[in-house]
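A single protein chain has been omitted from the complex, and every remaining protein chain is retained in its original position.
What follows is subunit A.
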Amino acid sequence: MRYVEEFRDPKAAKALLSAIGRVADQIGAKKARPVHIMEVCGGHTHAIFRYGLDKLVHEGIEFIHGPGCPVCVLPMSRVDDCVTIAEREGVIFTTFGDAMRVPGTRKSLLQAKADGADIRMVYSPLDALELARRNPEREVVFFGLGFETTTPSTALSIQQAAREVLTNFSVFCNHITVPEPIRALLDDPHMVLDGFVGPGHVSMVIGVHAYDFIARDYGKPIVVAGFEPIDLLQSVLMVLEQIRDGRAEVENQYARVVPEHGNPVSLAAIADVYERRPRFAWRGLGEIDASGLRIREKYLAFDAEEKFGIGYAASPDDEPEGCACSAVMTGRIKPTACPQFGLGCKPETPLGALMVSSEGACAAYWTYGGARVLPRVTPEVAAQ
């Protein structure tokens, strides 16, 4: 209970932890035979480690860290494409700061910037739009990255650029979707998942029904959750109660922010600007059908892939030597079992993408306890 006093409401946290313990006992969850709950969102992974929730909950509950960290699942070849665009004469390449240190096969955007490319960190695609207005002689490219939470921001920015007839603004679209990788993980016979904690801010945009298939087709519970530690504990309890009662439903723990049907303006903008790619590559997971978005033909003038002649090509499995990101991503090993964890791969000098973002599982382990745990598996075992 070491961390509980840090909670905004320690009493509520303790009550929830006891309730979780009771239900876990009722369903026979044990350390040797745990209930596997996947928190899909990297923000949740960060919160779980920051507050030590994985150690506070009943020992029969194991958190499996999901693929919901956009920079962590970005294929290295797409980083290479970013560098190629950024190095073109006359380009101002704009990106969220999170993406700066993601390694490509040649270099990261941070290294490209040091080598002289005009790469600027922005807070919003609106900043990139403003740069395009102020620099009509330059080509301003925004690196569109992220799940459904972020997708409306680039869709609305492209619509705005079209209204203003800005000819020097484009988006390099790498937007991806949450439901499709969940389906892929559920179809993977090696994955054992008993329930899900769903990403709240994704559902703020797409609503809760996008997850109906999880309950209906796979018989698994999912609870859309907020980001406070209390939200997470309550969501875990709701998942366990569903398991105990033999229910599989989509429940909304975060109804104070998440409308059942999402945000209509955002959904309309996404549908207007984007269409699904037949498939898209995820670092560590391979190609997943219909999991990525591209810009529709009517907005082709704002598509950096079109403007710079960069297509989407499936990238081979191009992990750097010794990097076990894909095994961590699919839950086969814990970050600390990677031979490079804390040695060749640290947050300031990441080898794999999971160490780059604070939402990545490896960075979370490193920051909140990984340093206490030394690698305990040989490279041979990790490579299996």
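Quick note on the criterion: a contact is a pair of C-beta atoms (placed from the backbone, for glycine too) under 8 Å apart; a residue touches a chain by one contact, two chains touch by 3 or more; residues count from 1.
Convention: contacts and distances are computed from a predicted model.
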item	value
Options "Hydrogenase maturation factor HypC", "Quinol oxidase subunit 1", "Succinate dehydrogenase cytochrome b subunit" or "Sulfurtransferase complex subunit TusD": UniProt name of the undisplayed chain	"Hydrogenase maturation factor HypC"
Among A:153, A:174 or A:252, the residue in touch with the chain that has been omitted	A:153
Selected from A:101, A:201, A:294 or A:307 as touching the chain missing from the view	A:201
Residue of A:12, A:27 or A:121 touching the missing chain in the full complex	A:121
Contact with the hidden chain (one of A:87, A:228 or A:287)	A:228
Interface residues of subunit A (partner: the chain not displayed)	6, 8, 41-43, 46-47, 50-51, 68, 70-71, 94, 96-98, 120-127, 130-131, 134, 146-147, 149-150, 152-153, 156, 160, 199, 201-202, 204-205, 227-229, 256-257, 263-266, 269, 357-359
